[in-house]
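Take a look at the structure below.
What follows is an incomplete set of chains from the complex, kept in their original frame.
Naming follows writing order (A and B), and every chain is counted from residue 1.
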Amino acid sequence: MKKTLACCLALLISAHVSHAQQPQTPRLEDLHDKTILVFTPHPDDDVFGAGGTIALLNRNHNKVIIVIYTNDDKGSFDPEMNSQRLAQIRRAEEEVSQGILGTPKENIIWMGYDDGMLEYAPQPKLTEEATAIIRRIRPDVLLSVDPGEWYERWHMTDHRMAAFNTIDAVRAAEFHLYFPNQRLQQGLQPYKVPEMYFFYPSPQEANYFVNIDSVAELKFDAATSQVSQFQPAASKYRPDWDPEDLAKAKAELRDLQTRKDGHFVEAFRRSTGFNPD
Amino acid sequence: MKKTLACCLALLISAHVSHAQQPQTPRLEDLHDKTILVFTPHPDDDVFGAGGTIALLNRNHNKVIIVIYTNDDKGSFDPEMNSQRLAQIRRAEEEVSQGILGTPKENIIWMGYDDGMLEYAPQPKLTEEATAIIRRIRPDVLLSVDPGEWYERWHMTDHRMAAFNTIDAVRAAEFHLYFPNQRLQQGLQPYKVPEMYFFYPSPQEANYFVNIDSVAELKFDAATSQVSQFQPAASKYRPDWDPEDLAKAKAELRDLQTRKDGHFVEAFRRSTGFNPD
């Protein structure tokens, strides 16, 4: 595999190379007029993990596109809830939530897998689908849950699968001989993703922090607009908030948002690609 | 399953019911301004099995859409051939071939599966994909290889799988609870296919014959424009015909074309749907 040399060498030299490279690249939050592709397992991980950064990117006139692996149709404690209805609720909430962050609803792509079942989606079909999206969108920057985090510890299913599948698709997208019919039949040329930022990194590996002070409240608004993800709606669905509950939820989010040097930040593991050469 | 009553009853009464219904329905070759959806395992079965009928339908200003399950990238005896190249050749040949029959190339949908491997495509994903096509195109008539033929005798793989998968998708398309995310996330409403004609029927079961006298030569032109499917190009690829070989191939096709009462015909098994009620 072509990757091998580059990759094993990169492991040996990653320390100094990465230091050398970083000064030359503009900061993520300073990008403008770029295409940003965000892969998320469920319609809330994008907001919790990178909502502030997404708001900043939209503010800078980047084109942000959200790809959501699953329809999130199982995570409710409400005994009256059913999956068809929950999927509808989650979809509507995500559209509101991303709207607050500045992403138009036409930029949300739903892959449509069932909640909690991504691990059992047919492989390598799932990779093929994500590869087609990458080759079509041709993003300048890709955001995803971190395949380096120990998700397998808690989440054998969606998070781990989304993370691995996205990175597999990044590799496959580079080589036209992966899924060659995409070139022939859909006109999709190979594409090399130049930069990746992984949200939900393990604390020891976070190597990139975006200051979100200026959009933090926007993020908390976006997060809490996904009402069904919070109590009391998680246990007995209602479409809106009691003002007091809302205030409390936001306070909790504020309290728990990662901070660095006194600022609200979002943590990432930055990587310059699968095949650096 | 809703189908059960209708279906088992239908089995008991199919003889007289089908007689009763047929007079009221216009003949397939007389349709005009309808949408016709053709599912074919490889880019030549549509021509061999229903090419004359397709030509008639196009002549009558119907919108004919061809869905091709596989890329047909293995069936060559040429030792220098490779799969990527063969897929390109087969695609180009199909576009020429359907063009002769009057189908514009934009109306050809390639599902992109590997030749001979359809049996191993992930299930029920394959059904889900065909269901989405049916729900989007919403055809007045559907053509497909016959799931009732004993394809399993010779073709465990593509033909049988294409036939079964198409009929499974016809059933699934009717009920919104099959693949419910298609309604939610892609806006695809359930759809009931009113009429189906199966080509390549078993001789005992063919119950519908379309006179193709007026387009027979067009059909033989279309068939032979798929040069790589015939000798000598099958064994040593060349993109064109030696005139003598071409004449011989067409003569053979003429000779072998099904005839009925002195006319060229294409044989079908007609069915008024999975859920007749």
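The rule is short, and it goes like this: a residue touches a chain if its C-beta (ideal position, glycine included) is under 8 Å from a C-beta of that chain, and two chains touch if they have at least 3 such contacts.
These numbers come from a predicted model, not from an experiment.
Colleague: So we've got 2 copies placed here, but how many does the whole thing have in this file?
Modeller: This structure file describes a complex of 6 copies of one sequence.
Quick note on the criterion: only the chains that are shown with their structure count from here on.
Colleague: Could you state the distance in Å from the CA-based centre of chain A to that of chain B?
Modeller: About 41 Å separates the centre of chain A from that of chain B.
Colleague: Within the complex, which stretch of chain A touches chain B?
Modeller: 71, 84, 87-88, 91, 110, 112, 122, 125, 177, 180-182, 184-186
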